[in-house]
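Below is the structure I would like to discuss, written out as structure tokens.
This part shows chain A:
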Amino acid sequence: MTQNPILQVQDLKKYFPIKGGVFGKKTLKQVKAVDGVSFDVFEGETFGIVGESGCGKSTTGRTILRLLEPTEGKILFQGRDIAELSKNDMRKLRKDIQIIFQDPFASLNPRMKIQETIEEPLINFGVTDRNEREKRVLEVAEQVGLTKAQLSRFPHEFSGGQRQRIGIARALISKPKLIIADEPVSALDVSIQSQVLNLMRDLQKEFGLTYIFISHDLSVVKHFCDRIGVMYLGKMVEVADKNSLYDTPLHPYAEALLSALPSSHPLQKKQRIILQGDVPSPSNPPSGCTFHPRCFKCLDVCKTEQPSLQPVHEDHLVSCHLYQGAKEQIATGESR
Partner candidate 1 sequence: ACSSGKSEKSSAGSSEKGKEENPVKDRGNEIVIGVTAEPQNWDPIDTFLLDWSTVATSVFEGLVDRTLDLKLQPGLAESWEYLDDNTLQFKLRKGVQFHDGEPFNADAVKFTFDRLLGPEGQKGPQYANYNSIDHVEIVDEYTVNLKLKSKDPVLLTKLAGYGAVIVPPKYVQEKGDEFFNNNPVGTGPFKMTGYKRDQEIVLEKNPNYWKKGLPKLDKVTFKVIPESSTRLAELQTGKIDIMKRVEVAQSKTVKESSFLELKDVGTPTVYSMRFDTAKKPFDNKQVRQAINYAVDKDAIIKDILSGYGKSISTYQSELSFGNNPDLKPYKYDPEKAKKLLKEAGVKEGTQIDLFIPGNDATFKEIAQAVSFYLEEVGLKLNINSVDSTTLISDLIPNGKAGHMYRQGWGGWTLDFDNTAYLMYSEGQKWNPSFKDAKVAELLAAERSTVDQKEREKIFKELTEVLYDLAPELNLYQAVDLYAVNKRVQNFQPPHEDRMRLEEVSVK
Partner candidate 2 sequence: MVQKVLEIDKLKVGINDDGNKIAIVNGISFSLQKGETLGIVGESGCGKSMTSLSLMGLLPPGVEWLDGDIKTESLHFKDFKKKDWRKIRGKRIAMIFQEPMSSLNPVYTIGKQIMEMILSHENISKKQARERALEMLKLVGIPRPEQVLDEYPYQLSGGMRQRVMIAIALSCNPEILIADEPTTALDVTIQAQILELMKKLQEQLNMSIVLITHDLGVVAEMCDRVIVMYAGEIVEEAQVVELFDRPRHPYTKGLLSSLPDVNEEKEYLSSIPGVVPAPGKMPAGCRFAARCSFAHERCKNTPPLFEVNGSKVKCWLYENGDSEAVL
């Protein structure tokens, strides 16, 4: 794999203010939905982001596209900082970065024909010739497995899997380089899920796409991604190559997450790590390491000091005090 980062996210933060005060202008509290996330995505790869509900996966995805304005941090797309672009430049850049949404039922305008939905990016990106647009729509529809007859229908006439194909077609038509897929299959049935995943893989091969694949389903992520970032409460706690992560999860949270994965066979009984307590609220995160109240390997230092994301092995980064030593070893041994 040529290590050529197409996207570099550096210390990205997205805080949602909770407004209050006499004129509703004062920010009382902040929801730290994304709180200092950094990772690189290389050209042609699939980068997975996993984590529990509310940990900031979607927010990360949307902030990269600037559907949400980042609070802080850099987003370098092919070396250009997206966060600095003007609104209009950003709009144009969206030709290159696209998104597929989780909910195939909510992400299509119910009052637009499929043809119009798929065609829309072309209109936005200045393809004025109608015939040209029509041709492209047909082309891309065929690629995702939709028939010409279906193009003149409305979304409610389609099943979930088909709708997700429409969403993919819409994302593909502008020939993007990077696609952020925000839980593209979690609303789909198992049998349909595999259809869509296979389709996405086909398209990746054909067009050399790069994916950021957001999911909470660990088995799907394992299947589909090359490298994976594990998020917890707005932070990346572990980033690693998938095999490395699944074989030797380093962060206690990743470990628990993997062990919580239901077994794929009734006789294969696993030793489960049952975490105590619930995911805390991002508006009021615990001090120190945000995972420490639920952590089964919690040290004293965890309660007060925030760990940072550091490489433990090559291509395996973790943010945990347990690996402080390992980190130092690498830091002296490696020069990165």
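In the analysis below, contacts are C-beta pairs under 8 Å (C-beta built on N, C-alpha and C of every residue); 3 or more make two chains touch, one makes a residue touch a chain; residues count from 1.
Quick note on selection: all candidates are chains of the complex that A comes from, given by their letters.
Remember, it's a predicted structure, so these values are computed and weren't measured experimentally.
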In this complex, work out which of 1 or 2 touches chain A. 2
Along chain A, where are the residues that touch candidate 2 in the complex? 52-53, 159-162, 189-195, 197-198, 201, 216, 218-220, 222-224, 246, 256-257, 259-268, 272, 274-275, 277-279
